[in-house]
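All protein chains but one are shown in place.
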Amino acid sequence: MIDLSNWLWPGAGLGLGDEFTRPWWYFSLLLWLLVGGFSLLSQRHDPRAGRYWLFFVLCFAGNMLLIAALDAVSFYLGFSLLSLSAYGLVIHSGTAKARRAGRLYLQLAVLGEILLFCGLLLRASAAGGRFDWHSWQAVPLEPLSLTLLLLGLGLKAGFCPLHWWLPQAHPVAPAPASALLSGVMIKAGLLGMLMFLPATDALMQQWAPVLLVTGLISAFYGVLAGLLYTQPKVILAYSSVSQMGYLLLLFALLSLTGVAALPVLLAYVVHHGMAKSSLFLYAGMAGEAAGRIWRQALFWLAALSMMALPLSSGALVKTGLKTQLAAANLPAWLDIGVLSLLLTAGAVLTALLLLHLAAQLRAANNKQSNHTVKASAANSAGRWALLMALVSALWVLPWFIVQQWQLAWPTLAQHTGLIWPLLLALLLRWLWYKFSRQLPAHWYNRNAPALYYSLKLKRLYQPVSQPQRHWPTITLRPLERRINRALALPVVPFTALVCCVLFGVLLLTW
Amino acid sequence: MSPFWQQYLPLAIILSSLLPGLIIFTLKETQVKLRISLNLFGVGVKLLLVLLMWQAVKAGQQFYFSLPFLPGADLVLQGDALSLLFVVLSSVLWLATTIYAIGYLEHSPLRSRFFGYFSLCVSATVGLALAGNLVTFLLFYELLTLATFPLVVHRGTAQSLAAGRKYLAYTLGGGVILMLGVALLHSLVQSPLFTPGGYVTAVVSGNEGLLKLAFALMIAGLGVKAALLPLHGWLPQAMVAPAPVSALLHAVAVVKAGAFGIIRLVYDVFGVESMHALQLAQPLMLLAAATILYGSWRALSQQDIKRRLAYSTISQVSYITLGVAMLGPLAAVGGLVHLVHQGVMKITLFFCAGNFAETLGIHKVRQLNGVGRRMPVTAMAFTLGALGMIGIPPTAGFISKWYLGLGAAEVEQNWLILVFALSGLLNAAYFLPLVYRMWFLPQSMPWPQEQQLSNRFETHWMLLTPAVFTAVLLLLMGLFASTELSPLSWAELIVEREFRHD
Amino acid sequence: MMVLLLVLPLVGALLMLLWPKIAPLLTLLTATICSLAALQLLLQVSEQGSQQILLAGWPSGLAISLEANSLSCLLILLTTVLQLLVALYAFATYRRDKLGTGFWPLSSLLQLGLTSLWLSRDLFNLYVCLELLGLVAVALVSLSGDKAIKPALNYLLLSLFGSLCYLLGVAMLYGAYGVLDISALALQWQTNILSTAALLLMTLGLMLKAALWPLHGWLPAAHGAAPAPVSALLSALVVKGPLFILCLLWLQLASAPQAVAIAPLFTGCGLAALLLGGVSALRTPFAKNMVAYSTVAQLGYAMLALGLLLRFNQPLFAAALWLFVLAHALAKAACFLAIGEITATLGGKRLNTLKGASQTMPLAMFAFAVAGGSLIGLPPSGGFLAKWALLQGLWLQGDQLLWLLAIVLATLLSAAYVFRVVVLAFDRADPVAPDFAPRILPQWLALLPALAVWAMALYSEPLLRLLKQEGL
């Protein structure tokens, strides 16, 4: 732990004190390094590589800083560094679409910053001017600051009602950047929630069921919306919305089960981070995988893990989730049976979405294979090797976490319980093809209304002109002329007359 | 330190810029070297003296110098912690501005006159900071107006003359109203030294109406320079002045003088107790909050860079007023530290805007496209300044907003946090597009008026260094806020002394 | 000492008439000696209290009696010093400006008239001084040549008319009481219609001569047409003479009810002078007329202070009154000299001539601006002291918001007309080229009184104390 309170603001410190920030930090570092290595290869011919690396490094620094922060202000520093620098990654390609998405991203990021700032202020004030986590977690939350913090951090985390920017911004960034955005950066919001909103807080426990339901909605919404898009990266982005919903659900469970859900949450974060990064990276170079079965296998490994194929990390976290839910101390209006049914349905939908993704990837390949950039063989091989490393990490790492936290391994029954949603999804998908039902074309790839409002907002805050009050111009000059002419009297008699009149008046009025 | 020194040090600090200024007036245009060395000599001496004083004040010494003037109100120069905050700010920024101005005006006419008035202006500012009572303050306040006016109209064009006229109309009007207020207060309690905790407490009962009137008059007078809401009209127009002058107006001298006066008025004349007793804080707070939002809102639509910055100043300076008006220790720290931080940030922005104008002829927002590639260092400095204005950590702006926000929460005025949030959003809305244009858009048209000012750097080094210096300063002040040298700890010291009196 | 102060200018003037060649040097000499003598007298008086002498050994009542209190001494010092300064200025410029040889003896006579006026405490002596002052002043105005004859003639006619009014008043009072000495008269003063009418007559005559609003019509033309040094003397000193007598009359002679009854006239006229004079100064297109109208406006302050003094009997107003007189004298001398120098060099009498003057004649412009600062009342100038005293008095009286507002307005107006010139001077785009190379010495001479009026601030405390006590 590094104490910086004599240098920076009071209470500033960096360190990996917690038992979950440490794995979080190492996991993030690993992911950043892997993707960084990937970027070294993929951005080699990028004309704007300098800018890319600048923002990449800033994001990296911000992300690491916020995880290692021991006090709220350091966290906020890292958080804003991350948020703002990510803008550079989002609009890296410079296309109109990217700029549009970037604008939306930035608007919401700044809004989130400010909300978070207000929340922090209220909390800091409540904590008597101390900034470290421990003193904050000891002070009970109040509804206003809780709302502000949830909104501010939620805008980063990107679960359902606060997800607007996510499906726009993630797809337009370069593949490694999207991988990081979805893989680690949106987790920063979640980490913030973990830090700022202690599970044991009374108010938090009251609100947890609501968050739980929100998470579920988000999980479903992400998938359903994703099914309506055909660009692979958009689908992946919506999948992130859905997965963040699960994470929010887990976060809510923390308050309902005590801290037992924490390792599961951590494992889920690692799992989703790795899987989503792999998928984004793959989506970025899917063209090179055409006709190469091993490369496609990497996709399937990652996708299946996300679909919670038994023995995969996905299976691990999904069973963990179910176990925790079962153990949770739910309020009466939340029926556990319905919830687990919904979870199962969610698993089916997730699998469906990934199958949809696979299909779209193939279609995209067929369209794009003609005009993919020809990279050198060594470059390409290096990238695929890194992807492979990532995928293997995905399959291996969560088990370490389970081991470290001594969680129960999924039982055989649970494994089989995970199989059939997968099969059901396959069946549905097959049926879909079989009957070649297509939704009307205009249902697909609709522009998000958020973009429209973003433009409206932009016009609002960048007005070309504002109403100006125009004072009526009064020209007194003619009046002055008239007065001058009227007063152009001969001086001597006039003055003498005034003198006499004054005398008379004064004497009479005495 | 001997008593002799102690007495004359405040005077020497003023003279260190006044005398070179007066000598510079007499120089010929061709005596460039002599003029520059005189100028820099003055800056150097002043910084040295200020350093001496800073150390002594930190150790708890007081400086006092007086001349007989009006009955009951001598001309007093006094060095206490609060005055030193302002003195240090203006001397350090004067250094940067002097270098900048030398580079900026390298080939323009009437430089002797310019630098003469420039030095006078700084002398008046420092005198105002060191003023020990209201009458002395009033004196330097008016002198500042006079010394600044020739700078505002320096270009001598119809536009700058119009701006000068407006500037005078506002500031002289404010000066008269301030004089009225000071005279009223003087007739009630004389004009003793500024004392922490104020000196009107004894006469509050029975004189509520008059005291309120005096306060309103003085706030109106100071509000002109501090650009409080209905009195801000001169500031956006005065931006036609050359960039160093804008820097002076917005960061070093004029606007700050108003804000500083409000701080003095609230803490050292009326004092927290009387402010509460007279219920003066709430209206001031409302006024400041309205100014903050209004300034930001008006800044949105300004297409001229310096004009946009000017509206931003209107908004930002009211943070200081707001911090003061909240009457809580944390808010006071925020307000005081913002006095410094805002100065450094705004001067950076003006330096950069001046660089763009001087090197490339850029005046409008839309001409900024792609400047980041042509002038990366300046654009970087500008970006830092802009981020600071929005209040993004780790810049200095964040620190002051943080303390202001904490102060608002401390005195349970949560609506002010909303004001800060809104203003932050608006700040982002008018600064980020500039940053965006600089870095992320390609150059869309040829530079309006490009000049090759340097072969090695993107512009003349004398224009570049001050901007970089202040940009680094604002970053350092934000990063190392807890160190002993930071304005934050100095502000805490002041507040501790101000609030400890009882 | 007092006798020396009177005799020296008289003898000097006579000698100047005899040997016109040495007139300039002689003027300088007498002015210098008189300044030193005035200083000496001031010191003496401030040490030993006011002094009184009777000329030529006649008994009291018949002899011409002179009384020097510290206010008179201050005014004498002011007169002699300004005289010296203006003489220096004239000496530096008289060849260039073709100042008539008449200037030197006339200015000495002017000094004589003023000095004797400050010292006299006798109604008829005051009349003689007034008459002398008026005639000399008109003669000085007419030095300017043909264009000045008309204003000079107007000035003369009105001045004579004013003197006659005053004389009638004096005659009435003498007829009623049989004494002319003011202190003796005050002892047997009765409040009746005759004394009121006499007072009113004298007041109106004096107001006419002092160009107090609304009887100021002759002043702008006369002061505007006169040569610069003459305008400086006229505006700075000559109009103050009648004002001094006016104060004597109302403060020492008039009974309290009379004083209170007349107060609204003075305050009202003062207010009107401030505002209308200010507006006129702001709008007039001629440079020297602007300064002249400013005199009309500034005299309004004195009148306002006099009116308030009569009404409230607050010593602060007396201090304000005389501070205004002193500050205005110095500042106005500087203004006229500076403007005169600039217009002479740049060639033209319209305000537009001053375009770019800050560049071509920075020193003179600076002098004008500094003097203007005092006219506005910026601290720490003499004008500020006066205004401060006035404000203090008003705040102490309480509930005088109307006057305060008026003062604010008047200050802003004066700021407007001063800075109208300054802004023009900073117009670099289209400067007026000088007809010949600007000369430095006259500009410095214009600057001196301007600096002096700011230096008044350093002596504010003794000044305020003195004027509060001795403000008649």
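In order of appearance the chains are A, B and C, and numbering begins at 1 in each one.
Convention: contacts are C-beta pairs under 8 Å (C-beta built on N, C-alpha and C of every residue); 3 or more make two chains touch, one makes a residue touch a chain.
One rule holds in what follows: contacts and distances are computed from a predicted model.
Between the names "Urea ABC transporter ATP-binding protein UrtD", "Hydrogenase iron-sulfur subunit", "Sarcosine oxidase subunit gamma" or "Multicomponent Na+:H+ antiporter subunit C", the one given in UniProt for the chain missing from this structure view is "Multicomponent Na+:H+ antiporter subunit C".
Though it is not drawn, the left-out chain touches A, C in the full complex.
Contact with the omitted chain, checked across C:V138, C:A389, C:I407 or C:L445, is made by C:V138. The chain that is not drawn here is touched, among residues C:L160, C:V260 or C:L396, by C:L160.
The chain omitted from view is touched by exactly one of A:L16, A:L311 or A:V492, namely A:V492.
The chain that is not drawn here is touched, among residues C:L4, C:L54 or C:A176, by C:A176. The chain that is not drawn here is touched, among residues C:P9, C:P24 or C:G217, by C:G217. Taking the complete complex into account, residues 483-484, 487-493, 496-497, 500 of chain A touch the chain not shown. The missing chain lies against chain C, touching residues 62, 124, 127-128, 131, 135, 138-139, 142, 146, 149-150, 152-154, 156-157, 160-161, 163-164, 167-168, 171-172, 174-178, 180, 190, 194, 217, 220-221, 276, 280, 283-284, 289.
Note that only the chains that are shown with their structure count from here on.
Taken together, the touching pairs cover every possible pairing of the chains. Using the mean of the Cα atoms as each chain's centre, the chain most removed from chain A is C.
With A-C and A-B as the two chain pairs, more C-beta contacts join A-B.
In this view the innermost chain, defined by its CA centroid being closest to the centroid of all protein CA atoms, is B. Put simply, the C-alpha centre of chain A and that of chain C have 79 angstrom between them.
Chain centres here are Cα averages; for chain A and chain B they lie 39 Å apart. Residues of chain C touching chain B in their complex: 356, 358-359, 362, 369, 373, 376-380, 385, 387-388, 391-392, 395-396, 404, 407-408, 411-412, 415-416, 419, 422-423, 426-429, 457-458, 460-461, 464-465. Interface residues of chain A facing chain C in the complex, by the touch rule stated above, are 480, 491-492, 494-496, 498-499, 502-503, 506-507, 510. Residues 297-298, 300-301, 303, 330, 387, 390-394, 399, 401-402, 405-406, 408-410, 414, 417-418, 420-421, 424-426, 428-430, 432-433, 439-440, 479-483 of chain B are the ones that touch chain A when the two sit in their complex.
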